[in-house]
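Report on the following structure.
One protein chain is absent from this view; the other protein chains keep their places.
Up next, chain A:
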Amino acid sequence: MARDMSDKEILKMELDQLKKEVSTPRTPVSANCTDTIAFVEGLLPNDPLIKGVPDDKNPYKGDKGGCIIT
């Protein structure tokens, strides 16, 4: 693997990879971040760790197994 390759071979590999990456299509950060925010806001009301779950639906109800609180 990489540790068996000579420095030259590793550099060649890096170079080939960089050539590919330079031509990767990219979109503006602001647009993508806006998308990310929209994605989160859409799912936020149903996120159990943020909104909490009523006790009757909680299968872990009851401190079985020793609950250590600090």
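By our rule, a contact is a pair of C-beta atoms (placed from the backbone, for glycine too) under 8 Å apart; a residue touches a chain by one contact, two chains touch by 3 or more; residues count from 1.
One rule holds for everything that comes next: contacts and distances are computed from a predicted model.
Set against the options "GPI transamidase component PIG-T isoform X2", "Cell cycle control protein", "Guanine nucleotide binding protein (G protein), beta 5b" or "Light-independent protochlorophyllide reductase subunit B", the UniProt name belonging to the omitted chain is "Guanine nucleotide binding protein (G protein), beta 5b". Contact residues of chain A toward the unshown chain are 1-3, 7-8, 10-15, 17-22, 24, 26-30, 32-37, 39-44, 46-55, 58-60, 63-70.
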